[in-house]
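Just one protein chain is left out here, and the rest sit where they should.
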Amino acid sequence: MTQIPQNVVEPPAEEPGALARGVPGRPLSPLSIAWRNLRKHRLAMVALVVLIIMYLAMLCDGFVAPYPYNAWDRQQAYHPAWNLHVVDAEGRFHLRPFVYVSHYEFDPYRNRIWREDTSRAYPLKLLVRGQTGTMLFGLLKTGVHLYGVQAPARLYLLGADWQGRDILSRIIFGGRVSLTIGIVGTAIAMIIGMIVGGISGYVGGAGDTVLQRICELIMLIPGFYTLMILYNTLPASLTSMQVYFGVVVILAFISWASLARVIRGMVLSVKSSDFVMAARAGGSSPWRVVTRHVLPSTFSYAIVAASLQIPAYILGEAGLSVIGMGVQEPAPTWGNMLQQAKSVTEMTFHPWLLWPGVAIFLTVMAFNFLGDGLRDALDPRTVGLKKE
Amino acid sequence: MIDAAAPLLTVSDLRTWFPIRRGVFSRVHAYVRAVDGVDFTVSRGKTLGLVGESGSGKTTVGRTLLRLIPKTTGQVFFDGQDVMALGSGELRRLRRRMQIVFQDPFGSLNPRMTVGSIITEPMLVHGLYDRRERKRRAAELLERVGLAPEHVNRYPHEFSGGQRQRIGIARALSVQPDFIVCDEPVSALDVSIQGQILNLLSDIQDELGLSYLFIAHNLAVVEQFADDVAVMYLGRIVETASRQDIYAHPTHPYTEALLSAVPIPDPTLERRHVRLAGEVPSPVNPPAGCAFHPRCPLTRKLAQDADVKETTTIFSDSQPVRIMARCTAERPSLRPLADNPAHCHACLMRQ
Amino acid sequence: MGAYIIRRILIALGMLIGASLLGFGVMKLTPGTYFDLLKMNPRISQEHVDQQIARYGLNQPVYVQYLRWLDNLLPFGFKPTESGSYLWVEESPAAGRPAQAPPEDEEEESPPAASEPAEAATQPTQPATLETQPATQTAQATPPAAGAATLAASAPPAGQPAMAKHKFNWPRFKWPNLGESFEHQEPVWDVITRPMLNTLLLNLVAIALTWLVALPLGIYAALNQHKLGDLVLSAISFVGMSLPGFFMALILLWLFAGMSNFLPPGGLRSATYDQMTGWHKLLDVAWHLIIPAIVLTIGGLAGLQRITRGNMLEVLRQQYVTTARAKGLPENRVIYRHALRNAINPLITIFGYELAALFSGAALLEIVLDYPGMGQLMFTAIVSKDEPLVMAGFMLGAILLLLGNLVADLLLAVADPRISYS
Partner (left out) sequence: MPKAITRALTVLSIVAVLVILWVILRSQTFGAGGVRPEVAGTVPAADYKPIVGTYGGRFVRATVSPPKSFNPVTSAETSTTEYTGYMYLGLTKTNPWTAEVQPELALSWTPDESGLVWTVKLRPGVVWSDGVPFTADDVLFTYDTTYNPKVSSSMRGIISGPKGERWKLEKVDDLTVRFTLFDRNAIFPLLIADSIIPKHTLEAVVKAGRFNEALGTSSSPDEMPVTGPFMFDNYDGSRVILKRNPHFYRLDAAGNRLPYLDEIVTIIVPDIDVQTLKFTSGETDILESVSGKDYPNIVRPREERTKKRPMQTAASRPTGSDFTVYRLGPSFGESFLVLNQNTGTNPKTHQPYVDPRKLAWFRDVRFRQAMSYLMDRKFMADGIYNGLSYPQYGPMSAHPDLPLAEANTVRFEYNLAKARALLAEMGLQDRNGDGWLEDANGLPVEFNLTTNVENEPRAKVAATMAQDMQKVGIHVNFRAMSFNTLITKLDYTYDWEACVMSLTGGPEPAWGADVWKSSGRLHMWFPRQPKPSTKWEVKKDKFFRLFHLWYPLQKKPSTKWEAEIDECFDKGIAELDPVKRKAIYARWQEIIAEQQPFIYTVTPENLMALRNRFGNVFPAPLGGVLHNIEEIYVKQGGSASQAAAQGQR
């Protein structure tokens, strides 16, 4: 954070010349400097905007998505993607896209042959009234959707799954799990890592040894096997919400140790720094020293580590879900939606089921860019020495 | 209530050893004897200058007596209280009276806190004053150390080194201490700023009647500032005397060597230049007897003097050197000079 | 250095015991056993299931089960007995011998599970009868002196054989083993060797590919910083880093195996493998390795390429490189003799970590791609609760991690003269 290089020749008169750098009258906190640096990082800003849009969509899922996540229509099972038209059956062009009601029949080889009933077109509308869904993690109910078509027609921008549920709606609702699991998991791991690393580094001695051994033990166990074993220990009677937290805790259990070790290392170096000595000499209690001086110094690392770890959580959850260990149907997560696309038959005949994978890809990439930007913005020297 | 003549701080036989662990079971293999038996006193309202090369343990002394580093053995009495025996609550109360100013103006201020909160933090943790009063005092202190009161809301990185050192001093002063350890407060600063800071410290001392333990690595800084001077070499004090005595009549060869390095403003004066052979030995394995003997210039002299009978030969810089046998066998203790009991030194050859 | 390695190994042993306790404990949190699977088959009797459960000691307390498992692993094991005792073997009271209590204190700590001899008698499981029978036979058939000799040195002098109710069960040499897999009904070692080798094959191929491709690319990118090639590479890196491996695997599988039959859909060898000649066998395996190896390589490539590039740029900025250039050394020599060596040093640690992740790193991919490796094996073992197999995979993974870390540290010391462990 040092803005003034040490070898700057000082003005002899000791006029606060160095102060001219800041905006007069307003303090330039480390955070605002970081923000200023981050703003220069275009790609990170694009990623940030993309993420903000995604999170907003996730928070307002019931409103943004045209259908609730479990709204099924068995007549429309495996409806292909993109049934919007601008040219009608008579070849006339319409400015407002519209949808026909469609239904399928099996051919002798059990392929679904889709036929559209062109007698009536259902135009795409904004702010339509439809099935009641929930938003803000189920706190609010909404019957109005950002866009949609009138029943009985159904809009399938990204196609439908085996029960005729809209993939796009389910992706938006799936964000409830996939977009939050990284943040919640990192927060848990960070809290544990900070506490353990802080205690271990600051107190030292036998406690340090024991905690370090525990950390090493956690880091020693093979991650993915442990994930699978731990998932199997989750009691069977859990609701999908509880399973979600179970998975978060399991993922955090795997990853807190490496965080704790790095934080311990930073605490060790910060601990012997003069400003910590000064705080102790000033009479601050150990608790105050740790919480006010030592741990905040590790925050910049923590923020970067968090942004770089979030993708790992998203991928971890998705990976577990893909092999059937995760939040179960009918609650959507990007992972368990992909699980349905896992079979080659599904991929060949219903490739639109792979869309949740694209959502994972975009999110992970956005977090990678953001993390990259944050690393540059916060502290290029002390952060990111080791890639996990 | 306490005798004003009694020294404010008495340090006796202080040792700080750091263990070195190695081997399969990481047993303690050896110790770094950073401080190895140090005695001195600091009088009220006076300044003791503690001088030594880097690695001589002077910073460790300063931090050990504030209990920032655990001691190995020894006692420290501050105003009659045994500092080393205090419980955590008493220690905190004592911390109000003993403060420290650090060498590095960049590392000693938490970059994440505003200047105001840095200065008010000691007051806060000691429960001094209310919120508004603390703010007022912070502004006042800033002004006292030569900064503008409105700087309270700024962050350390916006200041220059000298300004930061002033902030460090303001922080030390905020709880109105009686005693401040100044741990090389000016050595990281440009020469032009050094004087300003030293003057500031000196003014504050006059104003508030503080005592200082002033740690420095050369005698030049101490010369204008300290009342008494103690010279450290390899964890031990080799000479202690008043400022005048030490500059006028250095008795320990190490002090002489240090003094010879001090530039003399008066070109008419000439000082014999003593060059020290070799480097400071490792504190892990200090030389037996007088720790200074491998580098001691007196041994050169000894080579010519025939009247010293018991001698032995050592190799210093691969040169065979004859030295007094006692120097390699006996650890010299600090003894007063016969003519000046306030002037002590630890050289076997001169005792 | 030697002391350092010994110290690391001692710590590692402790860690392994900790890891095994952790793994075993976690696994025991789930209810049920592997043999519950059999219960849904009306043609399998309850008695059969019970017998299987007893045979593997799954009806005993968890700590006894753990000791059984641990005992298998030790070269000098204490022979497990069905009564659950490990140090003390219950002697069947031989006729004519006074059964008197021994003076030692330890003897009174009769093992907790030893109070179930009745159950052991009513449900004699196979290994038990096999093991105890010869022992009792020898004890009864031989005269006291010879009997004492078989009890090794602990037995008191012949003449007054103080036969205890329990006798100390001296550790004796045996080959360590990992137990027997429930599902495969075979020694675990036999079950895992082939998947282990398959996993090693896949990972080593992928690591070799990754390094062979990433290092030159990283160096190229660094030397052509900000030029088009560098930019294309970093763009690809970011995309490669963010594409989830399993998703990429699914897409490749679908494109090349599902839609076009161009690449094999999974597994490692064709059914006709053993009809092939040597050259074709090699090609067949290589053909099957393409999809998983590509996915793994792309996953690792992006990160490694970027790190190499970063390190190389860092080194090129150093003063000694400038000095070397200033000396007039040819540019190639500057780059490959001076810069490259120092740029690669930090990568050595990464190599160690890759080594550590050999077993479990590609687990998800193996499952998704149906590659017959450890990940696949462990997945089925975990789901069906084949505990000996799970523990073996778990421990092997842990050992490899420890080894990988140690190798990384040692390699670093070898490569970097500034680091030494003394």
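Read from first to last, the chains carry the letters A, B and C; within each, the first residue is number 1.
We take it that a residue touches a chain if its C-beta (ideal position, glycine included) is under 8 Å from a C-beta of that chain, and two chains touch if they have at least 3 such contacts.
Quick caveat: nothing in here was measured; it's all calculated off a predicted structure.
Here is the thing to keep in mind: the chain we left out touches A, C in the whole complex. In the complete complex, the residue from C:I5, C:L223 or C:V239 that touches the missing chain is C:V239. Touching the missing chain, out of C:K174, C:R194, C:R317 or C:R337, is residue C:R194. Contact with the undisplayed chain is limited, among A:Y122, A:F299 or A:F349, to A:F349. Mapped onto chain C, the interface with the missing chain covers residues 30-34, 36-48, 51-52, 55, 124, 126, 129-130, 183-186, 190-191, 193-195, 226-228, 230-232, 234-236, 238-239, 257-259, 261, 264-276, 280, 283-284, 287, 370, 372, 376, 380, 383-385.
On the side of chain A, the interface with the absent chain consists of residues 42-43, 46, 70, 72, 74, 77, 80-82, 106, 108-111, 158-159, 162-163, 232, 236-240, 243, 324-325, 328-330, 342-346, 348-352, 354-355, 358, 361-362, 365, using the contact rule stated above.
The working rule: only the chains that are shown with their structure count from here on.
Chain A and chain C have Cα centroids lying 32 Å from one another. If you average the CA atoms of chain A and of chain B, the two centres end up 54 Å from each other. Contact of a single residue of chain C with at least two other chains is seen at no position. Touching chain C in their complex are the following residues of chain A: 213, 216-217, 219-226, 228-230, 232-233, 311, 315, 318-319, 322-323, 338, 341-342, 344, 347-348, 351, 354, 357, 360-361, 364-365, 368-369, 386-387.
Touching chain B in their complex are the following residues of chain A: 1-4, 6, 8-12, 14, 16-19, 21-22, 27-30, 273-275, 277-285, 288, 292-293, 296-297, 299.
Those residues of chain B lying in contact with chain A across their complex are 63, 66, 68, 92, 95-96, 98-100, 102-104, 106-112, 114, 121-122, 125-126, 146-148, 151, 153-155, 157-163, 168, 171, 175, 189-190, 192-193, 196.
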